[in-house]
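One protein chain omitted, others in place.
Our next item is subunit A:
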């Protein structure tokens, strides 16, 4: 145990007041809430139902007893952003209720049935939101395993596209735009593409092959030798007319542009997409 040594205690000077009359005493400060100045924007007001204008707690009669929880079928219609917002709305309301219940417990209020019931409804909402999101994730993961089915569908579509006459081609092109998004996640407008991934590379390859084959069978004198070599030659077919794309590919071949090695494909695509976005912004201005 640590103590003061005897010498320090002996040397310590005693506190002395020379004249007690000179000391001026102020009025004692009473402990009331009026002595505290709380900002009306203080973040802790979020724990109260009506912000800084609310009472310490709501009586049970003022609680919402009539509304019900969201059902699973209702939540299944909602986007992730909506569900995310709803989750936090629930959380905030549950925090307010929890604060009120702790307060009631401290003043020994026994009957908290209505607070409990409302809280149970909010908990059910949160559980259901989680369940809906999990359902979506599982379906997404299962769909990812359907490789053979997707491959068969793409082969079928390729045959239909190549054999379509000119009247059907317009319809098929619309269908191709939808297919690009449905299977490869390629947005109709390129500037909307957020992420470069393997699906995007596969999609560009598929679309490039399809359109180039169709063009070469229609115009055998165009001088383009198939197959296309790599992503640099396939990309123009995605966002240009086939005739323009063929000219670009022929120009690339004249310059003898080498084929991109695999590790550099992602970097090349991100650069191209960024350039596209920048040029779009310039055009808008």
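As a working rule, a contact is a pair of C-beta atoms (placed from the backbone, for glycine too) under 8 Å apart; a residue touches a chain by one contact, two chains touch by 3 or more; residues count from 1.
As a convention for this text, contacts and distances are computed from a predicted model.
Participant: There's a gap in the complex where one chain should be. From "54S ribosomal protein L40, mitochondrial", "Histone deacetylase", "Potassium channel domain-containing protein" or "DNA-directed RNA polymerase III subunit RPC3", what does UniProt name that chain?
Facilitator: "54S ribosomal protein L40, mitochondrial"
Participant: Going by the contact rule already stated, which one of A:60, A:169, A:183 or A:222 would touch the omitted chain in the full complex?
Facilitator: A:183
Participant: For the full complex, which residue in A:171, A:199 or A:275 touches the chain that was left out?
Facilitator: Within the whole complex, the residue contacting the unshown chain is A:199.
Participant: From the list A:5, A:79 or A:283, which touches the chain that is not on show?
Facilitator: A:79
Participant: In the complete complex, which positions of subunit A touch the hidden chain?
Facilitator: Answer for subunit A: residues 64-68, 70, 74, 76-82, 93-94, 97-98, 101-102, 105, 116, 119-120, 123, 130, 133-134, 136-137, 139-140, 143-144, 146, 150, 181-185, 197, 199 touch the chain left out.
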